[in-house]
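Shown below is the structure under consideration.
Only one protein chain is missing; all other protein chains are in place.
A and B are the chain letters, set down in written order, and residue numbers restart from 1 in every chain.
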Amino acid sequence: MIVGFFLRGKQVEAVYNEGLLWQSIITGFSLVMGVVSIVRVHWRKLTARNDGAWYSAVLLLCFVVMAGFGVLQGTGRGTRYDAIFNSIQAPMMSTMFSMLAFFIASAAYRAFRARTVPSLILLVTAVIVMLGRIPMGQFISDDLPTWVNWIMTVPNVAVQRGILIGAALGGASMSLRIFVGIERTYLGQ
Amino acid sequence: MSKPRTTIWDRLQHIDRRVLYTLIFVSVIVPVFLPLSLPTAVSPESQAFFDAVDALPAGGNVMFAFDFWPSTTAETEPLAVATLRHCFQKDLHVIGLSNVGMGGPSIADRILHDIGDEYGKRYGEDYINLGYKAGYQAVLLGMATGIGNIFPTDHNGTRLDALPLARRVTSYDSIQFVVVITDNIMVDYWISLVNAQSGVPMAAGVTAVVAPKALSYVQSGQYKGLLGGMKGAAEYEHLLNSPDKASRGMDSQSLIHLLIIAFVAMGNLGYVVTRRRDAGPPRDRG
Partner (left out) sequence: MSELFSSPLVTLLPTAFFTLALYSFLYRDNPLFRFAEHVFAGLTAGYYVGLVFDSILVDQWWVPLSQDHKWILLIPGVMGLMLFARFVPRIGWTMRIPLAFVIGGTAGIELVRQLHGIILPQVSSTILPLTTFNAVIMIIGVLCTLIYFFFSKPHTGALGWIASAGTGFIMVAFGAHFGYTVMARVSLLIGRIQFLFIDWLRLSS
C-alpha cells in the first residue's frame, strides 16, 4: 500500500488495485461475524427455554425474514428488504438515538456544576455557543453569532488541530509498530 | 438530631426528571402548531459551501457521499436533501454512493429518486447510485484509478457499462466536486485519502457532533465549506430559498436550548447558594 502511493507504473498499479479489491471483499465477509455470534447466543437461549426465551424467538424470526428477503429477492429499490428497512428499522434507529436528547438534558442539569475555574470556562462557553447557534440568540445581541463563530474557528480549531495532530502521530507510529512486528495484539498475542 | 430543612435552593438541584422530560416534550411540540418563523443567520462556512457548489458549471459531475447512519437522519437527511436540490438546480450530474453499510445505500436511493423526480432527472443519465462496498479505505483509494474496479454494478445490480453517466465518469479525474454528508469518521477519510491524494475539491455536511472537529479542515482549506447539523441545513435551505424540515425544526431547537440553559442555571444557582450555606459563617479572626 505504501509502494502504491509512491511508485507509478502499470504493474504497480495493477497489484495495488487488486490488493484494495481483496481488502474490500475480505472486510465484507467480516461483517457477518457478529451476526453468527448473535444467532448462536439467542439460539442457545431459545433451546434452553430460559426466562425471556420468547424474545429470542422474536429476534430469530425477524432475522430469518430479513435475511431471507435480502438473499432471495435482492436489496435494491422496491424490494421487501428495502421496504422493511425504510419503514421499521431506520425509524427505530432514529428513535433510539433521539432519546439521548432527554438524557443529555437531564445529565446537563444534574452534573453540570461550576465547581472549579476550568469547569466555569466550559459552562460559560457552552451557554454562549448554545445561545449563538439559535435564531433567538440574535435578539440578545446582534454580535452573538459573530462571537460564537470566532470561538468555533479560532480557539476550538486550535485545540481540535492539536488533538488531530497528536492522534495522527499516534496512528502513524501504530502502523510502524505493526510493520516491524512489535504490535501483534490483532493476532491474539 | 433533627433533619435539616429542605429549602428551595436544595429543591432547585433535584427537580424530578419526569418534569424535565415533559417540558422538553412540550418545547418540541409547541412550535409544530405555532411556528415562530425566526430569522436565520448564515455562517461563513455555510455560505462558502453554497458558493462552491454554485460556481460549478452546468453539466459538471459531482460525487455525493451518503455516509451517515439511519440514527442521525433528522440532521443528515435535510443536509443531503438541500445540497442535492442545489446540485440538480445547477444541472449537475450526481454519482451517489455510501460507505455506511447499515442503510446508507437504501437512504441514498430514496433521497436520490425523490429529489431526482422533483427536478425531472433520469436515473442513469443524470444520476446514479453506486451503492455500498465494504472497506471504506479500499473503496476511496480504489476509485482513484477506476470506479468500476470497486463497483462492478450499481446498487440495483445493473452493470456500470450499461449506464451512460457511469461510462463517462470512470474515476476521480472525471469528477469536479465531492459532497460528503456524514456523521462519523468518514469526514477525515475523504479529506485525507481523496482530497490529499487525488486533489478533488470537496465540502462536507456533518452532524453537529462532528462539526467542531471538521472546522479544522475548513480553516486549512481542505474542505471548501461546511454545514453543521440541522442549523446548517436550515441555513442552506434559506440560501436556496426553499424552507423545509430543517428551517421548521429551528423553532423547537431555540426553545429547547433556552430550556436547557435555564435548568443548568437553576441547578448552579442552587449549588452556589447551598455551598455557601453548608460552608457555615466566616470564622472569627480575633
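In this section, a contact is a pair of C-beta atoms (placed from the backbone, for glycine too) under 8 Å apart; a residue touches a chain by one contact, two chains touch by 3 or more.
Remember, it's a predicted structure, so these values are computed and weren't measured experimentally.
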(message) Of the residues B:42, B:208, B:240 or B:265, I need the one that contacts the missing chain.
(response) B:208
(message) Suppose we count only contacts with the excluded chain; which residues of subunit A make the list?
(response) 1-2, 5, 18-36, 38-39, 52, 55-56, 58-71, 74-76, 81, 84-85, 87-89, 91-102, 104-105, 108, 118-119, 121-130, 133, 150-166, 168-169, 171-172, 174-176, 178-179, 186-188
(request) Write the list of subunit B residues that the hidden chain touches. (result) 21, 24-25, 28-29, 32-33, 71-75, 101-103, 105, 131-135, 137-138, 141, 150-153, 157, 188-189, 191-193, 195-197, 207-209, 211-212, 216, 219-222, 228-231, 245, 248-249, 252-253, 256-257, 260
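Here is the rule we use: only the chains that are shown with their structure count from here on.
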(message) Touching residues of subunit B toward subunit A in the complex: what are they?
(response) 13, 15, 17, 20-21, 24, 38-41, 43-44, 69-74, 101-103, 105-107, 109-110, 113, 133-135, 137-139, 141-142, 145-146, 149-150, 155-157, 197, 212-213, 215-216, 218-219, 231, 250, 253-254, 256-261, 263-264, 266-268, 271-272
(message) Considering only the defined contacts, which subunit A positions touch subunit B in the complex?
(response) 5, 13, 16-17, 20-21, 23-28, 30-31, 74-77, 82, 85-86, 89-91, 93-94, 96-98, 101-102, 105-106, 108-110, 112-114, 123, 127, 130-131, 133-136, 138, 145, 149, 152-153, 156-157, 160-161, 164
